[in-house]
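Sending over a structure as structure tokens; questions will come in a sec.
One chain of protein is taken out of this complex; the other chains stay put.
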Amino acid sequence: TGCGKKTAAADTGVTKVVVGTGNAYAPYCYLDEKGDLAGYEYEVLKAVDELLPQYEFEYQTSDFANVLISLDAGKIDLAAHQYEWNKERDDKYLFGKEPYTTYVTYLAVTGDRTDIKSLDDLKGRKVKSSTGSNSVYILENYNKDHPDNPIKIDYVDNSTDEETVTGLVNGVWDATILTKRDTEKLNQNYGGGRDVLKVTGEPVQSSSTYFVFAKDNTRLQEAVDGAVKQLKESGKLAQISKDVIGGDYTESE
Amino acid sequence: MIEVKNVKKAFGKQQVLKDVSVEVEDGQVVVVLGPSGSGKTTLLRCINFLENADSGQLAIGDTCVDLKKATKKQILEIRRKTAFVFQNYNLFANKTALENVIEGLVTARHIPREAAIKRGKEALDWVGLGEKYHCYPCNLSGGQQQRVGIARAFVLNPEVILFDEPTSALDPELVGETLDIIKKVAGRGITMIVVTHEMSFAQDVANKVIFMDEGIVVEEGSPEEIFSNPKEERTRQFLSRIISLDSNYSI
Amino acid sequence: MIEVKNVKKAFGKQQVLKDVSVEVEDGQVVVVLGPSGSGKTTLLRCINFLENADSGQLAIGDTCVDLKKATKKQILEIRRKTAFVFQNYNLFANKTALENVIEGLVTARHIPREAAIKRGKEALDWVGLGEKYHCYPCNLSGGQQQRVGIARAFVLNPEVILFDEPTSALDPELVGETLDIIKKVAGRGITMIVVTHEMSFAQDVANKVIFMDEGIVVEEGSPEEIFSNPKEERTRQFLSRIISLDSNYSI
Amino acid sequence: MDKLFGWERFFENIPKILPYLSVTFQIVVYATGFGVLLAAFIVLAELKKIPVLNPFFKVYVSFMRGTPMLVQLMIIYYGIPALIDPVFGTNINRGFSAVTFAYITFILNQGAFLSAIFYGAITSIPYGQTEAGFSVGLTELQTFRRILLPQMVRIALPPFGSDLVGLFQNSSLVFLIGVTDIMGRAKSIGAATKHVLEAYVFVVIIYIVISLTIRLLFYYLNTKLEYGREGVE
Partner (left out) sequence: MNFNTAHFYESFLYGIKYFPNTLRLVFIPLAIGLTLGTVIALARVYKVPVLCKLLGIFVTVYQGVPIVVALMIYNLVFMLKFNDLAGFLHIKTKAADVDNIWVGIFALSLTAVCSISEAIRGALLSIDKGQDEAGYSVGLTKVQTIRRIIIPQMIPAAIPTLINHVVGLIKASSVVMAIGIIEIVAGATIPSSRTYSFFEGYVAAAVIYWAFTIMIEYLAKVLRRHTGRFRRNPYD
């Protein structure tokens, strides 16, 4: 479709790029206490913008699903919301080639629990996940292969971190799928000094996150990929990750 | 027999009934006359506890109650001894003519449905609505609705029937028929209090006429006394207006 | 002068008016009698375009229109030459008695508000409501509402007034007063068509009486002719019921 | 675990949330103002049985009643530019801000709901009132304006009040397309500070205060419009 065309400011030669990102997903993309956009995505994008004089980024926020629909509808040129790659998504959108965060996820359970080590231990048990996340994809695939006693998937949207912790502690859910860094974050915020949650067993999945572009917009994709690569090489990306997330999650964990 | 004593009733500051007493013997018909706003409707409503009187006593048959302090049980007892014909009919909108008439019999008197239907049909035939058993009130003309209201009261066979202008919506032909019916019922020994503007009715069937004005009984007596020889100036004045009107076309 | 010719009107399959014609001279009063359901109300409503007649012509003064094909402008013109007194009053619920009366003057006739108020107050005084200028309809008794409706029609000083049972809610005293008013207005040369059940009124003020039944004019003539010497069996039958009723109390 | 609710956090949130009240109010004012006009037009088409328009509005109202507002918001936010831009060669897709599309959605939605309320109110006025207007020589328009409208307002007021209270709450949907209102602000404070309950409680208090104010105001208006009736609660 013709919607994805960039608006050009002809005289200066600088092209405006509308970047879409989320508004309630700390620490990646959220509104800070003043109500301004903040988070890892924003910092990385700002750094990318600096490296690309021919582009000028402008930011627009909405929720996870709407960022993608906006991209599809041509309201934005670039989507950033910790998007993970899979084949079907690749059919619909143009994914960047250069990952900027790794995403290694584990099963997370309460600190005192020892009975759960792998997905097989979760048969017939209740796992919290949320629509749109890659963990749903993993769990559904698992259920497809093991139809006899499937894992009960609880799709919880717009849940707060408080709910996640409370639900696990009270046994509403047996487990959820988290990264190590998210688990630490939750312990820090709600543990009161204790490790209420822990990750367990082998990684459920290792994936990375990419920026997403409209299908025909390879020029922008290549430019951004190049900039991300530069940031990695210069160590700037790792620095941002440490500053914002609290650890270097850009290459491996 | 029905006896009402010293009824008082005020709406806000307006004293609508100022110490009204009425006594009616078994099987007698009392007609209440009076100008608009004199308290006639309010009196009937107090007797049936549709309005809370400020004070007064009521006796129907051997039941004796205080109008102000009656218990729920007493009120129900009185209501089951009386029936009310409303000026604006007040038929049950969700029930057909026949259902309107049998509702009291079946639900309040616990008469078997079959028997109630039989009596209900008789009552409707009697008021000339033999063909309208299954019509809802909204499909009946004003006059027909008023007749259903009359049948609904009669069928209960109560000790006392209270009528509030039972012929206001009827054309002259129907007024005549309705008055005939009331006369017949009077013959059965049912006591009746009738508020009406139909002088001919008062003359024809009343055993006693009561003339009210501004919340008091101005005068009472036999129809002959009241019409031919009213004692009070106010009564005379009221009647003179009417008679001058009607005398025009006595052919 | 008002002339209605060959009016026909059916509701569904029921032919309510079957070729009715009525002619009234300037300043004359015509009374329409007839049993319930004979089409009296429907006739008045057709004249005022509140009901769409199936066919017929209407002439008021020098305005001549086809009842079926009248344009909006013609309809408005006819309505501004006539006034209607409704059986169930139809007062504007959101306006006081005085506002009801002046609404037509101010909004339709563009008479200055001051002058309209003066005329409105006179009209209300005239029907005995001098103390009720600022009451809303729901605070007026039925009889008072009916009188506001009458004042609302009179104040327009139209060529023709159509009355649909203008005294049904009034006690005998007020009936008398209202009829006096209508008589006075007749004296002013306003043409009137009055549907009523009040025989005394027909006798008293009518120049002509029309008796309708089942959608046709059964008989018409002077009051004397109709009441003393009706030609048609149906008329005789209707009147006999009424007269037997009333003769009882001609004192 | 950390305390679920803290008064300190609650009071800290107040100055952060309050400024966004104006966003909420703007949506409500636009939606109500233009919604009333649209509803009046729909009712007119219904009453006059205007061909084409009347059936069109029937489907339109049914759609607005029958589908979630979230979907309406999406269809308008993404669908309208897709329809209009290719035809007129415009670029409202990017030219109009998200909040503009939010206004359009809420106006269209309110128009549909209010039309149902108004239609119900008008048809519940006895037809005799219209006839009486005609009989004293008023035109249709005059009868509507001077007789029907004042009576209709009284009947429509209570459901209109409920609708308005609901509108305040529904307006929080706009956060999904990136417009921050009080509810969205509460949510983002939750994301930024890890504590959302205090912010939500404060927003609920705002909603309750607004709702009570509306009810009180409408109750007062209603007593002004009783035309002599005895007050009903």
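Chains: A, B, C and D, in written order; residue numbering restarts at 1 for each.
Keep this in mind: a contact is a pair of C-beta atoms (placed from the backbone, for glycine too) under 8 Å apart; a residue touches a chain by one contact, two chains touch by 3 or more.
On a predicted model such as this, the values are computed, not experimentally measured, just so you know.
Engineer: Can you list the shown chains that the hidden chain touches?
Structural biologist: The chain that is not shown touches these displayed chains: A, B, D.
Engineer: Could you tell me which of B:Lys5, B:Lys18 or B:Lys95 touches the chain that is not displayed?
Structural biologist: B:Lys95
Engineer: Can you work out which residue in D:Val23, D:Leu38, D:Ala132 or D:Ile210 touches the chain that's missing from view?
Structural biologist: D:Ile210
Engineer: One chain isn't shown here. Among A:Asp121, A:Asp154 or A:Asp195, which residue touches it?
Structural biologist: In the complete complex, the chain left out is touched by residue A:Asp154.
Engineer: Taking the full complex into account, find the residue in D:Val28, D:Ile76, D:Ala116 or D:Val174 that is in contact with the omitted chain.
Structural biologist: Per the contact definition at the top, the residue touching the missing chain is D:Ala116.
Engineer: I need the residue numbers on chain A that touch the omitted chain, in ascending order.
Structural biologist: 1, 3, 65-66, 68-69, 72-74, 83, 86, 88-89, 91-93, 126, 128, 131-133, 136-137, 140, 154-160, 162-163, 166-167, 170-174
Engineer: For the chain that got dropped from the picture, name the residues of chain D it touches.
Structural biologist: Residues of chain D in contact with the hidden chain: 4, 62-63, 65-71, 74-75, 78, 82, 116, 120, 123-124, 158-159, 162, 165-166, 169, 172, 183, 197, 200, 203-204, 207-212, 215, 232-233.
Engineer: Please identify, in ascending order, the residues of chain B that touch the omitted chain?
Structural biologist: Chain B touches the chain not shown through residues 48-50, 76, 79-80, 82-84, 86, 88, 90-96, 103-104, 107-109, 136-139, 152, 156.
The rule is short, and it goes like this: only the chains that are shown with their structure count from here on.
Engineer: Using the average of all C-alpha atoms in each chain as its centre, how far is it in Å between chain A and chain C?
Structural biologist: 81
Engineer: Okay, in this complex, where on chain D does chain A touch?
Structural biologist: 1-2, 4, 16, 20, 74, 77-78, 81-82, 85-86, 91, 93-94, 98, 175-178, 180, 184-185, 187-197
Engineer: Okay, in this complex, where on chain C does chain B touch?
Structural biologist: Within the complex, chain C contacts chain B at residues 35-37, 141, 143, 168-176, 179, 197, 199-200, 203-204, 227-228, 238, 241-251.
Engineer: Would you tell me which residues of chain D are touching chain C in their complex?
Structural biologist: By the definition above, chain D touches chain C via 126, 128-129, 131-139, 142, 146-147, 150-151, 225, 227-229.
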